[in-house]
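This is the structure I want to talk about, given as structure tokens.
For this view, one protein chain was removed and the others were kept in their places.
Labels run A and B following the written order; every chain starts at residue 1.
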Amino acid sequence: MTSTDAADPIPGPRPPDEGPPSAGEAATAPVVRSKRTWSQSLRRDWRLYTLAVAPLVFFAIFKYEPMIGNVIAFRQYEPGGSIFGDQWVGLMYVKMMFQDPSFWTVFTNTAIIGALTLVVCFPLPIVLALLLNELRGRFVKRFVQSVSYLPHFLSMVIVAGIVMEFLSAGGPVNSALKAVGHSPILFMQQPGWFRQIYVSSEVWQTVGWGTIIYLAALTSIDQDLYEAARIDGAGRWRQTWHVTLPGLRPTMMTLLVLNIGTFMSVGFEKILLLYNPLTYPTADVISTYLYRMGVNSGNFSYSAAIGLFESIIGLVLVVTANRISRRLVGTSLW
Amino acid sequence: MVTADLDPQAPQAPEPPEASPRTPGRARGFFSGRRPEYSPAEMPTTGYQVFRVVNGVILTLVVLAVLYPIVNIVARSFSDAAYIDAGKVDLWPRGFNVATYKAVLSNGLFWTDYRNTVVYTVVSTVISLALTTTYAYVLSKKDLRGRTFLVGVAVFTMFFSGGLIPNYVLVNNLGMRDSIWAMVLPNAISVFNLLVMKAFFESMPSELEEAAAIDGLSSYGILLRIVLPLSKAVLATMTLFYAVASWNSWFSAFLYLDKPNLYPVSLYLRNMIAGATNQSSLGMGQDDTQAAANIQAVTIVLTTLPILFVYPFVQRYFVKGVMIGAVKG
Partner (left out) sequence: MSSPQISRRSMLLGAGAVALGLVGCGSGGGSSKGSSGLNGKDADSMSDFAVGTAFRASKPLTITTLYDDNPNYELNKNWLFFQELTKRTNVTLNPTAVPLSDYENKRSVIIGAGDAPTLIPKTYPGEEVPFAASGAVLPVSDYTRYMPNYTATVKKWNLQADIDTLIQDDGHYYLLPGLHQDVWVDYSLAIRTDILKKLNLQVPQTWDDLYNVLKAMKEAYPDQYPMTDRWGIPTPGGNLFNLLAQAYGTQAGWGYQNATWDADQKHFVFTGAMDQYRDMLTYVNKLVKEKLLDPESFTQQDTDAEAKFTSGKSFVISTNAQELVNTYRTPLSKAVPGATITKIPVPMGPLGAVKKGSRLENGLMISKSAANNPDFLAILQFIDWLFYSDEGKLFAKWGVKGVTYTAYGDGKVTLAKDVDWSGLNPGAPKSLQKDYGFFNGNFVYGGSTELLDSQFTAEELEFQKVMAARKTLPVDPPHPMTQAEQQQTNIWDTPLKDYVTQQTLKFALGTRPLSEWDQFVSECKSKNSDQYIKVVNQAYQRWASKQK
């Protein structure tokens, strides 16, 4: 099914009148990258490069230009001095961070809550999307879809309020407990319950919205494959396993890698709203700890340094996850 | 010969007779509707029937779990403050009144800001879509030289950012304070959306583009005439994502806008809630009690309602069979 037209020896869908053939390139070769020189690439792909100009300008102006100011985190700012500071104290802050015993507690909490969220909240939208896909009836399907993503629109404050009311001593959960003779549990005050509470509220808020991408992805699966599977006698379940899931795989892996990369930035706002000193042992994460530090003691240099540390970890995670994804599945972010 | 059927609404394979809705014994109505084909092997499986029932139960529970708090919120928005404070409002409004709605909707500034939100959302979505789509398309070309660098440029910004003050200074220096550009440009490309779109483009069979290239289309042409029409689902999704993000955003507004009549309605309402619940010991009049109790509920209803109407329109584009008949070997 590949083009075998001799007029276009360079593989890939490019206008046939562009550029001389490169020596040693077969017409049906797969991705051939570094065998082309820059001038050849430019000549062949200049249109693509022009398409990339506007976005690049965007990144340069709005993302990279302000980053120059970020360098300040690793220095101390002298009023009147140049913006690049006069002393490198970044290492001092990093050392302070590693020696701070509280830091390791919050680091662990961040890792645990992040991992839990990932493990629980990642598969559920896929499951829900598949369940929705099995619904017959356009109206029902649309209704359930629309309802399921409503929580996405509620602000964190509202969601936290709903959660706290739900779990209060007079709320539905404790009323149910009372009905079976159990004494009320003050869930919000128990460190042992915090993770479950947090993850559940994340599920409630994000699952519906998360199905949207998968539902869109489902439409791009070749229907012929289903046809073929049917002809082979596969029931609905086997169709799902052998056609749907593999079809969703690229989307799933992309989202997985992206979510791994951001898993350290565990929900700052929601935790801030749901935690209290009694649940600090399990609830306090890096971002909330830094926030309190900033509010209490005005020590923002430390906060910024740790913020950078978090970012670096995130980047490392993404790169690693991507590498694994590429090796295992063939999907890669780049 | 490659025949590219470019019509995204290409007909599906003909239905086997058993699946016709006129099969006797099948209930009609919106629980059946247009049913796709079942092979003889799968139709009467008891296992599948059971699964369908279980599925129905699960989804019903999901709907209930979501709707209960939301109905409560809507009920509160119509309830009297006294009942809300006493915790007596459940699924139905108590002391039904529209006083807070009236208070909010009668303020001219509210409507001005609402209009602002609509304008910002439309402009922002268009710009974001244009930038993201073109860049995603470029990035999806695996054999493009320098591709890794281009991807890296985007991914790096996911983790590192300049910070509030440098961004503020930048916008200031560009003269974009108090203008629509401050609302739509600084966050025009979401790298998350970018990468998802790129994944979609990569999963499109390359035969289509090759065929079009042979037919003489340039890269621009291929993008516009072939790729985009076949990507309706992902374009619709990204439209939804960007539109919703822009609709709900208040942060850029608070940072870069100084004039209240330029605010989006989200900031206006956020400020109103803060004012209603503010513990300031100076000057909160007694008539503000009503607003405080259910202002949050009213806010939610007013800002969420329009978005809910958008999704059904967008859903139309999530059609199956986008690729049917497009490539026949």
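FYI, contacts are C-beta pairs under 8 Å (C-beta built on N, C-alpha and C of every residue); 3 or more make two chains touch, one makes a residue touch a chain.
All of these numbers come straight from a predicted model, not from anything done at the bench.
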* Asked: Which one, A:41, A:109 or A:311, makes contact with the chain that was left out?
  -> A:311
* Asked: Among B:69, B:93 or B:166, which residue is in touch with the absent chain?
  -> B:166
* Structure fact -> The listed residue (B:139, B:183, B:267 or B:300) that touches the chain absent from the view is B:267
* To do: Give the residue, chosen from A:251, A:287 or A:332, that touches the chain omitted from the document.
  => A:287
* **Missing-chain contacts mapped onto subunit A** => 69-70, 72-73, 76-80, 87, 96, 100-102, 117, 121-122, 125, 152, 161, 164-165, 168-169, 186, 188-189, 202, 206, 209-210, 213, 255, 258-259, 262, 264-265, 267-269, 272, 276-278, 280, 284, 287, 289-294, 296-304, 307-308, 310-311, 314
* Asked: Tell me, which residues in subunit B touch the chain that this view leaves out?
  -> 80-83, 85-88, 109, 158-169, 172, 187, 190, 192, 241, 245, 249, 251, 254-255, 258-260, 263, 267, 270-276, 278-286, 288-289, 292-293
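Everything that follows uses one rule, which is that only the chains that are shown with their structure count from here on.
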* With chain centres taken as the means of their Cα atoms, state the distance from subunit A to subunit B in Å. => 17
* To do: Could you please specify the touching residues of subunit B with respect to subunit A in the complex?
  => 2, 12-13, 30-35, 37, 39, 41-42, 45, 47-48, 51-52, 55, 58-59, 62-63, 65-67, 69-70, 73, 87, 130-132, 134-135, 137-139, 141-148, 150-163, 165-167, 169-170, 174, 185-189, 192, 195-196, 199-200, 202-204, 206-207, 209-214, 216-220, 222-223, 233-234, 236-237, 240-241, 244, 248, 296, 300, 303-304, 307-308, 311-312, 315, 318-324, 327, 329
* Any idea which subunit A residues touch subunit B in the complex? -> 1-3, 5, 8, 11-16, 31-34, 36, 38, 41, 45, 47-49, 51-52, 54-56, 58-59, 61-70, 128, 131-132, 134-140, 142-155, 157-158, 162, 166, 170, 204, 208, 212-213, 215-220, 222-224, 227, 230-231, 233-237, 250-251, 254-255, 258, 261-262, 308, 311-312, 314-315, 318, 331, 333-334
